[in-house]
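Every protein chain of the complex appears in place save one, which is left out.
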Amino acid sequence: MGDSSSATFRDRLLSREEVIAWFDSRRRSLGITAGPALVWLVLLLAAPLTFMVSVSFVNVNESYQIVWQPTLANYEALFAGGGPLFQRAFVQSLVLSYAIAAVTTILCLVLAFPLAYLLARKGGRTFKVVIFLVLLPFFTMYLVRAYSWYLMFGPSGVINATLLKFGIVNEPLAMFSYGVTAIIVGLTHAYFPYMLLSLYASLDGLDYSLVEASRDLGASRTETLRDVILPLTLPGIISGSLFVFVPSLGAFVTPRFLGQGKVLMIGQLIKDRIGSLYAVGYGSAASMFIVVSIVIAFAVAFRYVSIEDLGGI
Amino acid sequence: IGGGGSTPTINILTWEEYANEDIKSRIEEEVGVTLEITKSTSSSNMFSSWNAGQYQQYDIAIPNNNYVPKMMDTEKDGEPMIAPVDEEAVSNFDAMYDVFQGFADSQFTANGNRYGVPIRFGWYGYSYDSRSVPDHEDSYKALFDENYVDADLSGKIVMYDNHFKAMSAAALYLGHGDAFEGSRVTLSQDQIDEVKQTLIDQKPNLQGYIAADPTYIKSLKQGNFVIGQSGRNEIVEMWSNDNDWPSMATPKEGSLAWFESAVVSSASENKTKSWEVINEYISAKNGATLAKTGFSPSVNPNTQEQLTDEQNEMYGAVDPSRLEQMIPFKAVENEDAWITAWEEVKSA
Amino acid sequence: MDHETIERLIRLGLYGTAGALLVFLWVPLVVMMVLSFAVNSSTLFPFEGLTLAHYGATFADSGLIGAMFTSMAIATISATIATVLGVLASMALARYEFPYRELYRTLGILPMVIPGVIFGIAMLIYFRTLLGIVPGFWTVVLTHSVYGLPFVLLIVTSRMYTFDESLEEAARDLGADPIETFVDVTFPVLAPAIGAGFLFAWIRSFEDFIRAFFVRGTANVLTTSMFSMIKYGTAPKMNAISTFIVFVVAVLLAIAMNAGDVASYVADTDGE
Amino acid sequence: MATADHGETLVELDGIRKEYGDVTAVDGIDFSIERGEFFSLVGPSGCGKTTTLRTISGFESPTNGELSIDGVSMAGIPPEARETNLVFQHLSLFPHMSVSENVEYGLKKSGFPDGEEPDDPEARRRELAGEYLDLVDLSGYGDRNPTELSGGQQQRVALARALVNEPSVLLLDEPLSSLDRKLRKQMQVELRRIHERTEGAFFYVTHDQEVAMTLSDRIAVMNEGKLEQVGPPEEIYREPATPFVADFIGDTNLFTGTVHTDGDGTAIELADGVSFAVDDTAADGEVTVSIRPEDFELVDDGTLVGTVTERYFQGDSTNYRIEPEADIETLTVVAQGRESPVDRGDEVSVTVAPDAPVLFD
Partner (left out) sequence: MATADHGETLVELDGIRKEYGDVTAVDGIDFSIERGEFFSLVGPSGCGKTTTLRTISGFESPTNGELSIDGVSMAGIPPEARETNLVFQHLSLFPHMSVSENVEYGLKKSGFPDGEEPDDPEARRRELAGEYLDLVDLSGYGDRNPTELSGGQQQRVALARALVNEPSVLLLDEPLSSLDRKLRKQMQVELRRIHERTEGAFFYVTHDQEVAMTLSDRIAVMNEGKLEQVGPPEEIYREPATPFVADFIGDTNLFTGTVHTDGDGTAIELADGVSFAVDDTAADGEVTVSIRPEDFELVDDGTLVGTVTERYFQGDSTNYRIEPEADIETLTVVAQGRESPVDRGDEVSVTVAPDAPVLFD
């Protein structure tokens, strides 16, 4: 009895030591930890994106088959069409997307800052309730949020219907029709929590005594905001802005429903090309512009923020 | 209650009405298959998803007629993506109006093989709320020319959110009817530019572009707009729901006629069963139900026997000879240029 | 105006904006919830009475409910993959110096910031054209497993950075081998962050429309069903299913927030 | 700089009370700080020191009571408008500004140089900041980032930043607590030196009584929101007003005993047969008595006999714990100097000079 149990104990000890030895090799444990995600990311991120790059340089023939012959036709097609360059669809749509994303980002920033500031300064029950109220929309489906605004807007949407009902207006107001305004509102609603959480993380990490130090040295509230709070929460502002700007730029669902077809953002343009023509080359080429601009945005942002500061999301 | 495991499943990618429970169960019983129907909202989606590989997952698709030649052209592994009609299985073919048999021959036939079977049909013009839009001679001018009808329509017009339908309407309005004569629609680049400019000029007056029929109906009822490009079936649907105020216009410049046509994937393992299923969609009984559900007539005149007089008037006994004055859907020449122009309109 | 008055005004302004924001966040959702019980389900006026019929229709729609379960299955599998990969990768990032570490990290964050349209298309042509895989359930799982990875990575790494490694040394010192140390100490201490990461990845998958749209093949997921419901204007079911989801999420979130400090994991992953 | 102008009241607290909801952080205190003096507020953690300081600087407004600086009531005056400056416990240097910019910041905000349009205000500020960096021995460090400095250097930057505005009162909240012992000692010396070279009063808050004693002209001892005693360090140490003060300031032995006065004078009896003559006659009957460890003397024939249970060598002195035979508390006794006359286990007897014990009612 005793023998057999000590034998199994020995076996266990042996395998245990083997395991230890195995783990004590730094290269091996690095391989075990970093390896799987690396394989995954290479196979399912780097490879598809690289392939997309190569597809952007080939054509699709009449039989909708890819012809593996390098061509710049897709890039030319992006800027095809008559008239001045800025009137070409791709350019216009790109510019519009940037503009909408920029306005959305600024709106989110301006709206989220006071709330983030309050949350960072207050604790306790109120904090829990408020954060619950903020997180809940955040955790509900994006599509549901976009849809809820779809109900609000429109000539006979909830806003206009309510205004009419109470006699505040006689005619539906155009500003509450679908279009750019509605898209911006929808996007702001959709991505606002990203901004809030980034700002919150950064404001919460701000040593409040710096604010007091500034006041103590004679700065007013606004001067303190400008001289101390904003510069020191810049990483949060930048990361929050990235997390709002980037998805807004490529948004599809929100403009689709809140634009009533009159607004063409770049995400829709690409999707429609693929949807109607299977124009994967064109779509890939157009995507390159977005991806490159995102990469540039990040490269610039990371001069001010380190990736650790993005933790808030 | 069916035969259990051995019953093959037929996957269909098609319009919503084809999933009607009555039709579905009748076909399943008749053919001895299980139908798995995926709803699609546009022919172009049917086409592009098949092209992207889903022809391997579906047995049947039922796009508009103009997409059948495109599918015939699309090759997978050196073969066309779709399979020739199993003539024996489609016994109702002969019952079809001659005009559709003719279309099938002229549009869907290559190398002696026929690839598509028409199912139901309809056409596009525009429709309006007769309570706020005065009577006028049916013309696309109502959509494009601010002074044509005696009412302020600014902000109360809608167009289809589809390059082919919207641009064709503009082209017809501009008098380029002859571009629609051949086997393909052939607008010159100049004409495309002119169409584009017309649509851009129209845009400020639009309430929006409408993507789906139910949205059109809902929106028109709510009064969001009063006039808009539409299919006849939407208006028929409203009539059958006791809304007598919408009027359907068939513009003098010409209307676009469509007929949905079934194709079978070359990758289907149940091609014969598939054609049998398609055959059922044009049986007198199912064709009538389909007409009722979608407010669009069947290609099989025998369906009239299953419908009331009133129904026949609206969507049963519509004589396809009326189509002869119309312009059948067809593929366009230089589609890239159309799409580019369309994108410019949308992004303007 | 004296100092105190100004303070009060500023406080009022701050609370005012914050309150207005909560209203902004909630009004459309509340309207949607109300409409889910309204006979006229697309706008508040004219109000035609209350009904539960929309819920009946929604839960009777086997296609929709089936799609919901498919989405849940996809979310669960892909979030699990993302969590396993993400936790391992976080350990590598937090614990080791290695060549191209920054590149590795950037690669890990990227799936989150590539617009869905682009990622979806890239995956579609990759699966279809390069690999010849027929899109379906598993291609969505694969796509979402990559999409969810950054969320796990960000949350877990930032927790890792504040993880006191001397806890592991304490365990070793008390006689635990490396594996026991991981099981007894590392994992339990990181568990809340790992849980939060999983939750995020799950929700991102569950709510994703555009990536799924491209790579789902014939699989029906909830978002694509909802998308066509909106497109077809079938508001009653859309209101009902959406309200139902908000409700379920609210309950789960309330439980999670009481059980653990979710807020701080979401909002301030620096931990304490 | 130079010549402190003692004797004139600069800051006056009159019945200051601060409540946070249910918590009374400061419970009605009065004291005044004189122009130019080095005044310390000491007390255990949570006793209300920081709250008092923040009330003076204007970050808290008192629930009750009056605060005036230079004879002017401070009610409703925001921090930026007060003639006070703060050195924070964690320094709170602006990490996004250079050392010099930190020091210049207050100047810029106060509109220095004011009056006429000077040629190059920027340069004038930089110059003055430089002078103050000199003062704290940091010439040449102006362009560095604060994070590139050692703890002690950062400490001095924080001082310079607050001093450059020439506040009437410089408020310091535990400014040395994050430094290690060597640096703390060094910075104490610096603080005194800087105080002497400037004109303002220093208000120094700490829980470290040693530092307070070393540096201050006067000390206020605070406990649970109330003031226990205010006075110069010697007075506080030698004549503590309460047992709390005796125990908090320096080390002490507290006993209870009975005071007897007879022909020989006054004596205090701690237990049967254990009594000492005392000079202090302030109290009577049952009293608490405080005897400092260094006031015991190891003698051959002391009244208090006990056994050495612990001996802690301290370099310049040796600490003993002595377990008395009588039923009283363990004693702590310090023998100063090189000699360490007894060892663990030794039986010893101790006595106390009559001027050493302090009695409390």
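Which chain is which? They are A, B, C and D, in the order written, and residues in each are numbered from 1.
What we mean here is this: a contact is a pair of C-beta atoms (placed from the backbone, for glycine too) under 8 Å apart; a residue touches a chain by one contact, two chains touch by 3 or more.
Note that the structure is predicted; figures quoted are calculated from it, not measured.
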Chain not shown, its touching partners among those shown: C, D
Of C:Val23, C:Ala53, C:Ala170 or C:Ile255, the residue in touch with the unshown chain: C:Ala170
Residue in contact with the excluded chain [from D:Asp27, D:Glu294 or D:Glu325]: D:Glu294
Listed residues D:Asp22, D:Asp114, D:Glu234 or D:Asp272, member touching the removed chain: D:Glu234
Absent-chain contact - pick from D:Ser110, D:Asn319 or D:Ser349: D:Asn319
Contact set of subunit C toward the excluded chain (per top definition): 164, 166-167, 169-177, 180, 184-185, 188-189
For subunit D, residues in touch with the removed chain: 45, 180-182, 188-189, 192, 207-208, 210, 213-215, 233-234, 237-238, 249-250, 292-295, 310, 312-317, 319, 334, 336-338, 340, 356
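One rule holds in what follows: only the chains that are shown with their structure count from here on.
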Farthest-lying chain, centroid of Cα atoms versus that of subunit D: B
Chain pair, most C-beta pairs within the contact cut-off: A-C
Between subunit C and subunit B, distance of the C-alpha-averaged centres to the nearest whole Å: 39
Intercentroid distance (Cα basis), subunit B paired with subunit A, Å: 38
Residues within subunit D bordering two or more other chains: 78, 81
Sites on subunit C at which at least two other chains make contact: 42-43, 124
